[in-house]
Structure formats: C-alpha cells, structure tokens
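Take a look at the following structure, please.
The complex appears here minus one protein chain, its other protein chains still in place.
And now, chain A:
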C-alpha cells in the first residue's frame, strides 16, 4: 500500500504524542499550499492529496478524468488515514494490541440477492471495502498521553476556559492573558494588586478540545473558601480537577459555537487554518471586551484608535482644509490652462475639437489628452458613490456590524514561517500589528445567502487595511529553492560565438541601413517608449484581504485585491 507522502508528513504520528505539536505544524506547512488551493471539500478534496508521487495508476486516471476536481475518494487514501488514527490502548498494551471498536457496515435490503463468495461482484466488494475503510477511519479516539494533555476549567460565570496546566507548544500562539484585580485576601497573602491567568476564546477552546490536546473541566462557580481548599484546581490524587467533570467534545461544540460571534463558518475557517499550522487570531475589533479590559491603574487611559484600529481615525472638518486648498489650486490651475488654451485657440484659430470633450485641450502629449479626458475623479482616495440608505447599527454587540458588512476581517492569519509571539502581538493592538504584521486579513462568509460584496463594503474593508508590501515578491520556502543546474556541455561556447557573429552581422547591417537613411534606430526607440506595466503588481493590488467562503461546511478561500488602472498608466 502506497501511502501518500503529504499526508504522512502532515500529521503527528500516533506513536509520539508528546512531541511538540507546533513543530509538526510548521513542518507540514510547505506541503499544504497545494492542498488548500485545490480542494475546498473535505469530502472530496482528497484528489489534491492523491496527486502526490506514489499515486498508482488508479489515481492518475481519476485525475485525468476530472481535471483534479474529482469528487470520488480513493480507497487507498482512506485506508491510509484509517491506518493512522488513534485508538484506545487496550488493557494488554505490551504486545501493541489496541482495542478497536468494530464498525458493522450495514447492508441494505435483506431481500437482496446475496452473491456467493466465488461470484461476488467485484464492484460491490470494492464498495464494501471502501466503506469499511471510511468508517474504520472514524472510530478514532480523541486524547493522548496524560503528560501531553493540557487542562482548563470552565464555569458558568466565566465562559472562557481558564487554562490550568499547559503541555506542549500549542499555547505559544493560543490563549490570552487576562488580568484580574486581586481580592483583599489574596493581597494579604502577598500577591500583587493584580493576578493574571490564561483564558481561551471559544474557537481556541473548541479547537484544542476537539483536537484532543485539551481537557476542559466543567464545574459550578466555587466560593473563595472552596477555592482555597483546592476546588477548581488540578488534583493529582483525583486524576483531575477537583469538583469538576470532563467536558465532552459534543458539549464543547454546543457551548462554544454561537458564542462571541463564533459561527460554524468562522470556527471551520479557524480550524482549517490551525490544522495547516497557521497562527490565527481575531482582529482587535472582534476580540471580546473581557480580554481587552485591563484593571491595572497605569492603563486607565485607553487609546480609542488602538482599541479599534479598524475604525477611521477621528476626523473633523478642519482636518480637510489642506485637501480643500489643494483642490482649489487644482481647479484654478485647470481653469488657467483652459484659458491659455482658449487664448491659443483664438490665436491659432484651431476649432477642430469644438463640441467634443477635447475642447479646450492644449497640450502636446498623449498624457495631457488623457488627463483632459478624465472627467470622472479616479483613485482610491476618492470616496465611492454614497449609498442612499444610511446604515443603522444596533449596538447590541460588537458582532452586529457583520450583518451589514460580513466581509469585515474577523481573523488575522500569520504564516507558519512568520515569527509570532503573543507578547509582540499584544492582542492585535496597533503596535502589535506593526511588530507582528499578519500575513493575511481574513473575513468569513457563508456562501448560500451572503451576496458578493458591494463596492461600499469593499471600500470599508480596504480603508483600514495596510498597504501590500511593494517590490519583488519574497519567495521563502523549500519549494522555491532550485536544485543547482548541472554545468552546460562545452558546445555552448561555439553557439555563443555564432550568436556573436550574427550580432555583429546585424549590427553591421543596421549601421549600413542607417547610413543609407533607410532605417533609423527606430526599433530601439519603440522599445524605450514601449509601455511598461507591472502586471504582477497590478494584479496583486495595493491592498488585499482574503475571505473564507463556507458552503455548508466546505471552506474555500478567495482573495480580494484593490487595484487601480490609473495608478499604472501604460502611456
């Protein structure tokens, strides 16, 4: 059985549950771009994974048929996953036997003719095998070695799980520190004015829980006395958190999805990126206030701009004065030009353009013509046509704004190769984003009901995005490293000589022709004036964001870039 190499590398192996997960994540990343570009359907995008080397003839055929959009899954692939899933270790672990719950593949219609073993329909058998593989892959058990699992506690008063025990490196990029003022009793014990703990956002808690790396414990709120007795804390003798029970993954889904603006779509986008090893955090605007409040007195003055970097900075009319002045000057200069043009026209009596848009044009270059013809203001600094209906936002929650503009970036995403620390990120504050510039800003929408964004919605998003990096694209990663070329064989030198000779010839001919006056150095001139348009830059745009489009559970990614043809005039 040939296992696809990409999937083999993508997941941490079952044998080593205690290895730092983050490493795996970053390791797997170079493989993944192909995957996330190609497939959007967990049910079907296996075609993308099957295309790795080692794929047999069957795979190849499937690819050819459907142009990589195959919606069938290959049994070998399923089996390779089924072989890798995690099972409960049985009581006799010594000989490596694990207890697996056997899935019975139901057969449909008992009246069906049951073929004999000798004449069993091959197709039927193959189907049965694929089904066995598929459901065999579903019996895996979440969890891990007790020394690799982290623990957190959730209580009704604080729906953000508080992390009690950390194992592994996943928490390097997950969770936020929340500061609380200490109670007088705690201060009496010699603690500081504030104490802090790591708490998890709904998506973080759910991702870790369903990944099997975090056990969340569920309990009621404990009183101070109970807390002093150790309730709600990890207790080694009880193999768990005192006074609490384990939260199941099912309860986790019910609890966390729908909380703090986390829809199914947003969770799936989050988990998708996390599984690929990206670092992903909410944009500052959508981080719950609970995490942003800071009780320490030194930070009482809150910079509103830093709190909401997405909001437009405070503006009043006098800030516009320079703009008005420059506009006035432009208008005046244009009028002047027209006047001069008219005077010239009077002088020359040139009335060719009378009645056309070019009336009053007075210039001698194409550029001036185009400038004259531009009667509609251009550029992204110009506001888009205003919408007739003013938006009224009920300020019930900070997520209501998504009803009016679902394309507002909800997440910041960093590539696995980006250096990211929670401290530098600083909960997505303005300084934090400068320290750790996110690789992507991502919105999340649902595909069936949410229409393509309007120009106003796009404009709103683009207005607070940072400019895309300019200059040549940095190609980082092993996929860009080219193997050194073998030295060329010798006969190339002869070729070069030939070329040189030819060049000499053509030079000579050119010279001759120009001498004769038949041909000027026209060719070169054309080359120089040839319009140069930086197509990749034009295509990339000056600002951009990505959107996770979720169609009943399939996440696809789309990039919206802002580009202006006026910024790249070819003339």
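The definition used in the following text is that a residue touches a chain if its C-beta (ideal position, glycine included) is under 8 Å from a C-beta of that chain, and two chains touch if they have at least 3 such contacts; residues count from 1.
Just so we're on the same page, contacts and distances are computed from a predicted model.
**Q** Pick from "tRNA-splicing endonuclease subunit Sen34", "Translation initiation factor eIF2B subunit beta", "Ubiquitin-like-conjugating enzyme ATG10" or "DNA-directed RNA polymerase III subunit RPC9" the UniProt protein name of the chain that isn't shown here.
**A** "tRNA-splicing endonuclease subunit Sen34"
**Q** For the full complex, which residue in A:86, A:182, A:197 or A:563 touches the chain that was left out?
**A** Only one of A:86, A:182, A:197 or A:563 touches the chain omitted from view, namely A:86.
**Q** Name, in rising order, the residues on chain A that touch the hidden chain in the full complex.
**A** That gives, for chain A, the contact residues 6-7, 10-12, 14, 21, 24-25, 28, 32, 35-36, 39-46, 48-49, 65-66, 69-73, 75, 77-78, 81, 84-86, 88-89, 91, 93-94, 101, 103-108, 123, 126-127, 130-131, 134-135, 137-147, 149, 156, 159, 207, 209-212, 214-215, 218-220, 237-240, 243-251, 253-255, 257-259, 263-264, 268, 271-272, 275-277, 447-448, 551-554.
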